[in-house]
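The structure appears below as structure tokens.
For this view, one protein chain was removed and the others were kept in their places.
Chain naming follows the written order as A, B and C, and within any one chain the residues start at number 1.
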Amino acid sequence: MQFAILINSDPNQSPAVRSALKFTRAALEAGHTIQRVFFYQGAVTTASDMLLPPQNEEKVGELWSELAEKYKLELVVCIAAAQRRGVWSEAEAGRLGYKAHNLRADYTISGLGQLIEASVESDRLVSFG
Amino acid sequence: MATKKIMYINRVTPHSGLTAKESLDVVLIGAAFEQDVALAFIDDGVYQLLKDQQPEKTGSRHVAKSFAALGDYDVRKIYVEQESLDERGLSEADLVDLRHENPEDDYRDTASIRLISREKLARLFGRQDVLFNF
Amino acid sequence: MAILHTINQSPDTGNQLLACVSRALPDSAIILYEDGVYAALDKIAARPNIELQKLDCKLYAVRDDCEARGLQQAALSKMVKLIDYPEFVELVTQYDVVQAWS
Partner (left out) sequence: MLEVNGRVYPTDEEGYLENISDWSEAIAEAMAAADDIKLSEAHWDILRFLREYYHEYEIAPAVRVLTKAVGRRLGKDKGNSKYLYNLFPDGPGKQACRYAGLPKPTGCV
């Protein structure tokens, strides 16, 4: 079966990003496919490369990267939500004249259409947070 | 692209953060995909539709105003749960009047809001292909 | 068309569980995860308004989330079956649509 995953909550405010990771990993290990993982609302900060949790805390954004590399997952961050919360790709930052950018490798920034498309083209939408 | 039944369920108050606005953004962008779309307002979500809101007093966005444009976006089914209104002492007269041109009735100007009982709406949830909750 | 409900909030933090319980149909199932697992405590599950024992639908709670929060299986309602993520995934495939209460 093919799943679309939607995550809505800030990783510092809610375990949703981590629960979604566990679900996605279990789905892939059971032989299912993931159409796309879409980060919306507060969850977009998962994709920031400039978060520095203390050394004894896991970086959940990095865990997603590892899973994405292993299974060639598409991790998509909503552009409108990301701009509101300070997550920028190099291209978007350059286009709008910002000097800094912080989008992690393995993530792409795109529009909400990607969420709708994923939910229409997969068998189940599973939302977290 | 296949056509699916998509329902957006709104359950939060309109002025406590970005959720109501970010939910509406999904609906507006989703409208371009020509799916079978419905909105549902339940629990505190019914406050989003109250008329005479003045969000400029607190600097928040006027989602109730924007809902009035949903007809232009071909979003015609807007369900409001009767019990959620009752529990808050509200009635349909307290809500914004949302309208669309009904393609099945010679594009006659038609009210978009449909009051529905909790039980019927719960059954309707089960008849959707995709549920978005905000 | 059967619904799989997911609940991730403690019943005393938000009203997700109440919202779900008042609308859950007999052929549906509820998964409690994250803080939602507190509702699996026997005492809370039996509270008036919640009364999970009166629901006809199946009830599940994610084991890791219970154990992380120190909830002992003996303290949980007998109605609730503990599951791991692979079973969570399996349940999603068995139901027609997921209602992730927010």
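The rule we apply is simple: contacts are C-beta pairs under 8 Å (C-beta built on N, C-alpha and C of every residue); 3 or more make two chains touch, one makes a residue touch a chain.
These figures come from a predicted structure and were not determined experimentally.
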item: Omitted chain's touching partners, listed by label; value: A, B
item: Option from B:36, B:72 or B:119 whose C-beta touches the chain left out; value: B:72
item: Absent-chain interface as seen on chain A, which is shown; value: 79-80, 95-97, 111-112
item: Absent chain, residues of chain B that touch it; value: 25, 28-29, 31-32, 61-62, 65-66, 68-69, 72-73, 101
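What we mean here is this: only the chains that are shown with their structure count from here on.
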item: Chain A and chain C: spacing of chain centres that average the CA atoms, whole Å; value: 26
item: Multi-chain contact residues (two or more partners), chain A; value: 8, 125, 127
item: Interface hub residues of chain B, defined as touching at least two other chains; value: 130-131, 133-134
item: Chain A residues within the chain B interface of the complex; value: 6, 8, 40-41, 80-81, 84, 111-113, 115-117, 119-121, 125, 127
item: Chain B to chain A touching residues, read off their complex; value: 1-2, 4, 6, 18-19, 22, 25-26, 29-30, 32-33, 35, 130-134
item: Residue numbers on chain C that touch chain A, as the complex places them; value: 8, 33-34, 64, 84-86, 88-90, 92-93, 97-98, 100, 102
